[in-house]
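Yeah, one chain of the complex is gone here, protein chain that is, but the others are all in their spots.
Moving on to chain A:
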């Protein structure tokens, strides 16, 4: 009998720089497993964002490009338009995708670009040190909302999956989470679906993953999971928001 559990070939042996209780590591592994299972490692190009995952290329074992803040969907567009045979995904956080990169993601989705986006939403800027994100919850304290996010002056958190699902262009848009083991199978299934649609040259695909950031939330990893489950999951509902027509 062979090994029942092993490191995916797409994942490197490097130790990650992510904080304890951060979900990037789990998400990296799920992406790597899916790429292995689909047998596409040798023709995959990942695009790293600006944010905590900027060094993602140290943890994957295939080709990678590094984007400017928010611009990964434009780079992915560039690749897919000149090399449609390559499998391309962007890996982006909420500041990157929903704030500075809002224009790029909406237009890429609306053109129906045939790449996949892994959107990690932890309701805060990580790398820059815990500032407010477009997805920060009302009342949530961050280093730039010391009294809590005031929806009266800043507006409500952006629901990217719902927003992108409203576009007329066909696409695959889902929101899942990896904060507890019980959610992980569904998260991986969505990621695999997203890549499969790309392989079939069907449509743009995006999986939003509700995540934790204990460091910048000022919570322990265990408290962070509870807060995410109580607060984030009641606002950011899990599920498939859009699937391409059969």
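Keep in mind that, in the parts below, contacts are C-beta pairs under 8 Å (C-beta built on N, C-alpha and C of every residue); 3 or more make two chains touch, one makes a residue touch a chain; residues count from 1.
Quick note on the criterion: contacts and distances are computed from a predicted model.
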item	value
Identity of the absent chain, which is to be given by its UniProt protein name, from "Xylose transport system permease protein XylH", "Alpha-ketoacid dehydrogenase subunit beta", "Acetyl-CoA C-acetyltransferase" or "2-oxoglutarate synthase subunit KorA"	"2-oxoglutarate synthase subunit KorA"
Option touching the unshown chain, where A:11, A:34, A:75 or A:97 are the choices	A:75
Residue among A:62, A:125 or A:204 that touches the chain left out of view	A:62
Hidden-chain contact residue, picked from the options A:7, A:43, A:180 or A:237	A:43
Absent chain, residues of chain A that touch it	41-45, 47-48, 54-55, 57, 60-68, 71-72, 74-79, 81-83, 85-86, 103-104, 107
